[in-house]
Structure formats: structure tokens, C-alpha cells
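Every protein chain but one is kept in place in this view of the complex.
Moving on, here comes subunit A:
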Amino acid sequence: MAERSFKNEVEHLRKGDGDVFTGEGILALTKALLENGVGYVGGYQGAPISHLMDVLSDAQDVLEELGVRFEANASEAAAAAMLAASVHYPIRGAVTFKGPVGVNVAADALANLSSSGVTGGALVIVGEDYGEGSSIMQERSHAFAMKSQFWMLDPRPNLPSITKAVKDGFELSEASNTPVMLMVRIRSCHVTGSFDTRDNVPPPLTVRDALSTPRSDFARVVLPPMSYLHEQDKVQNRWPAAEKFIVENKLNDVFDPERAPLGIVVQGGMYNGIMRALQRLGLADIYGNSDVPLYVLNVTYPLVKDEFDRFCQGKEHVLVVEEGQPDFIEQQLGSFLYKSRSSVELHGKDMLPMAGEYTGQVMLDGVTAFLKTAAPEMLPGTVRAPNAEAPQIPDLSKTVPIRPPGFCTGCPERPIFAAMKLTEQELGKHQISGDIGCHLFAALPPFEIGGATMGYGLGPASNAAFDGGGERRAISILGDGGFWHNGLSSSIGNMVFNKSDTVAVIVDNYYSAATGGQDVLSSRAKNETKSTNNPISAALKGVGVEWVRQIDRTYDVGKMREVLHEALTTDYDGPKVIVASSECMLNKQRREKPLRSRAISEGRRVDIPRFGVDPDVCTGDHACIRLSGCPSLSLKKLDDPLRDDPVAHIDQTCVGCGNCGEVAESAILCPSFYQADVVHNPTRFESWRSQQRGKVMGWLQSRRDAKRLMMQ
């Protein structure tokens, strides 16, 4: 069950000629696939295209009606490999994953696919996770397009352009027998807008039909000597065909109103930002009518020399707006100019930063710098000679704390890391490597556990150098998502084969939680279209792990700590794997809350636990927070002149997971925590017993109060 349901929205996918679609970019992309006769779709989730996978998953009815096959691939490599169906068959296929980490994982399959070439249009929709909000290292997928020679689209970030890019992408792919990557930046995935829809088109040849008439052609197999021929084919046939298609179908936009002596070349995805900079300088209106000529690269690879040369004619200065590094596009354009012996002055990374996101301010500064050089007379007077001074706004950088994402309230992973921190307090600091997933938040305060993350499913693999063991065993973390993605072979298999004397902790929260709660093989939910409930511990045993400990309630900090201690101190010198399982609280709440509300309104007995802190007992040392970091466990300043420090306080967002109490008990913190269970619709006996108890306690309390002074 994914974090967000698109069940209502997918009805929009049935819209046809003359209708207007209004909604999110991700959904628009899906609609465009169906309008363009796609035969099969797949992918692997991850920001920013997780929702695309969720939409596809929720849209299976629509897909089935059209005869489109949807596959939730095991990894990006599996997704890219699926495009092999378009090598021999004239079937359009599309897969999606995040870039560039997904592209890294898929690189092998993408390279082979590019070498073989395709018959049916093959589209890889990549959510480029770059800049603010990105969850990965800052790199560009562009390099992969250059190395494997597939084509790369980077459409202007509005729904009509993005959906048109799907059509263009398939056609370009077929015209040049080359796979095409359609890149959407993190914000364009979630941008909302409208576009005119067309009827959905069932694939002319379905994957089912193809199985009835199988095809093969050894010339398409990547084996020498055919692979040598593939390379020649790429440069002699496919590339020129692509260039021809790009020019003839005007895939790139040229906005060149009045042959000005300067121009800007911009990646399609950066178009809106550059337009805003021009608007702010008074050089464009809000509809894109600009005084500065623009060459918008909706296709960022390959670049077409003739088209660029035509744009440059009569110009003296050209600015390239290319986000990220290295400056692949600028280098190529510079080479074009040099070969044409052109006198045009090329600007780019000299006026815009080499690294970092091109935010509105960065682009405004860059365009201003360019115009100061190229055409200072175009700039408004206020920019050339500002006469008003901005008021001084106090610097808050030392005041405002950073707020990185962290474990949610009630997260079942929190007690695992609390136990690990306690174990480290006892046994000393250990070599710990992390993996990709929510559990990586443990690297941040207050836990600060783990010092590396090498890739999805590679947590234990990145401790391989320490497999030989030593004074203190190395620990690695792996999530259930990472386990099934790649970890079973690359990490666990590797441990077994190399007789690793290390400890791996598999954090099993029943979902691929960090990407939005999609089901994986070991999910506990029933899933109509997927096989779930395949236990991780069974897979571990199958691959040859002998020392396996299964923990079915991670909130039991004491148990967790005991098992960790055992793994770190046992005489057994083979791989030790702990599977720590509890359901992702975000998903659990989403599932249980409505059921609970219904039960209460139907008069059934429901027990709702929540934690609290006695402010008089808490001394304000915050030791509990250093073992938790839970959003609902916060601080409160008491209205008491005798108190210096704020005390712990649990707000009403607490879901009663039990971590606070368990930690207070295991770490021997303090007796301030209590758990209060409010019983809705109690049984009659319960109510009666509670009343009787109340009477006795009340009597005792009155008795004591009669003998002392009370402050109200």
C-alpha cells in the first residue's frame, strides 16, 4: 500500500479527445503514455518519480483494458532490462526510475539496450533528483546519455510540453532505433497544470500478441563482432537519423523575435526560471514574449550543430544556461563555434555557478551579469545604478536551527537505533555502515550511527573490508527495500561466501518505506497483483546464513539490545544477521486509524495508548531525547522560577508506540514517563471496576491530603 493513493485521480486517465486534464505532472505523464500506444510500462520507485509508480499501480484497471502490461520491477536494472522487449518487437515500452542513482543501477542494461538498438519506441522516464529537496548526491544523468548514446529530452516544465515530450520521445526513438531518456526535474514531477487530452490508443501489438510470434535476430545481440557493428551503426545511422528528426520536427524551441545581437541557450527544464529572470529585468512579459532571443534545448543530447549555428547567426554573445556540472553542453557548443570559426562569444559557467541548483536568484544574477557584458543598454536603470539601499535584515543564520528529515513519530526504527546506541555505550564505538532508506536518518543526531552509504542494498557489502573480523565486529544496516533490490546477492550472498565475521541488521518495516510505502516481497499485506509475505529470514537461510535472529517487535528495546549484544560477542565467526521487524508507523496509522474510528463509533471497545511525562519528576536533562528524537517528544518551559531548563513533554501527536517507556527502562533514565490508555466504550465490568478503584484511591488520597498542605 503506497503512501498516497491515486485511485480517484486515475479516472482522469480515461479522458479523450476534447477533454482537459488538470492535475499533477506525474499523472499527466501516465496519461501521455496511454495516448501514445504504449505496450508495457514498469519501473522502480524513488523520489521524485515514486508517485508515477504509484499512479501506474493504481491504474491497473485502465492499463488492462488497453492491453498494457505493468510490472513493478525489482530494481532500476530490472526496469531498464525490461525494455529489451522493444529490441525485436515494434512495441512501445516505458520505464521510470530516479536519476542519477537509478541510472547508475541501470547502467549495464541501458548500455546493452543502446548497443542493440530498438525497433519499438523505448522511453526511460527519469526523475532527476537534483537541487533542493534532493535525497542523493548531486550528479547528472546526462553523462550516461553521452557514454551509451541514447537521446535525452529535457522538456519545458509545463504539462503540455511534458506530455508532448512523451510523444516526441517515442517517435524519436523509433526514427533512430535508439532508446530515449525523458528527464523531468524534481519539481516538474509535482507541478500542477492542465493540458488538452486525446483518446487513449491501445498498443498495435501487445506483449501478449508478441509471445505468440516470437522473434530473434543475432545481429541485435551484444556479442562480438555484432557489437562492433552496433557502435558503427550508432554514429553512422542512428545519430544522423536522430538529428534529422529533431530538426524536422522542431523538437527544440527557438524564440527569436528580432534578431538581437545576443541570445540565451537554455535547457528546456530551466526555461521557466530564465523567463522569470528576464521578466524581473523587464525584458519579457509573463507570457514568454522576450526581448532576448532564446534557443530552448528540449533535447539536450544530441545537440544539433546546424540548428545551433543558425541561432548564433548575427549574434555576438550567447549565454548557455546549463544546471549542474560538468558543463557538457557548454563544452559541446564551444566546440561547435570553434569548428565554425565563429566570433560569437560564448558565456555560461563564467557567469553562472559551475555547481549547485540554479535558483531564481542565481539565474537573475547570471542573466544580469551576461547583459552587463553583452548589452548593458537593455538593463533597467535600477539595475545599472541602484539608488535605493535595501534595509538591513538581521542575520538569523545562527538562530534558526537546521531541520533535516528524520524518523516519524512512532517509527519502528527508532528503538533499533536507541538499542544500538545503548549497546555502543556499553561495548564502545563500532564500525557501522548504513544503506539507503529511512534508516539512514540514524546517521543524524541524536543517534549519529553509521558513517557510509554506498548504494541501495550495499550496506553490508560496504563493510566487506572488515569481513575478517577484529576486536570489535563491524555492523551494517540494510532495509527490507534494499534487501530485495540488490542486498540479498550483493550484500548477504557476499557475506556468506566470504565467511564474513560481521553483523548485519536488516530493518524490516514491511514496505519500501522511504520511497512512499510500496509493497516488497516480504510485505505482510495481501496484494491482489503481487506476491507478498515471503519472509526475509527464509531467504537468508536459503542463501546460507546460519546465524539469524528474528525480532518481531522492534519496540522491545531490551530484547533488541540483548540480541545485538549477542551478535557482537558470540563465538560464532560466520555472518550474523538480525532481522528487526515492525510495521512502518506512517502506513500503520493510515491503515488503522479509519478502522479504529469506525470501531469507536460502532460502540466497540477500543484502547488508545499515548505517553506522557510528569513535569515534576522530569529534571530537564533531556537524556530521553538523545535516545529518541521523536517529533512528539519535545520540550516545555515550566512557569517556575526555580527551574532553569525546559522539561520533556509529549504532545497529542504521540501514537503510543512505547519507545519512550522502553528506552527509559532499558537506559535506566528516569521515572517520569507514563503510558495512559484511554479505553473507549469500556465493558460494564471495566467501568464498574474502575469506579470501585477510584473510590478506594480517592479515600486514600483524601486521607493523606488531610494531613498536609496542598498548593493549588
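Everything that follows uses one rule, which is that a residue touches a chain if its C-beta (ideal position, glycine included) is under 8 Å from a C-beta of that chain, and two chains touch if they have at least 3 such contacts; residues count from 1.
Basically, contacts and distances are computed from a predicted model.
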Among "Cbb3-type cytochrome oxidase assembly protein CcoS", "ABC-2 type transport system ATP-binding protein", "Indolepyruvate ferredoxin oxidoreductase beta subunit" or "Lactate utilization protein B", the UniProt name of the subunit that does not appear here: "Indolepyruvate ferredoxin oxidoreductase beta subunit"
Selected residue (touches chain absent from view) among A:A111, A:M146, A:V543 or A:L635: A:L635
From A:G93, A:G117 or A:G273, residue that would touch the chain that is not displayed: A:G273
Contacting the left-out chain in the complete assembly, out of A:F170, A:Y301, A:F407 or A:Y456: A:F407
Listed residues A:G268, A:P293, A:G348 or A:P446, member touching the removed chain: A:P446
Given A:N36, A:S57, A:T119 or A:N158, the one touching the chain that is not displayed: A:N158
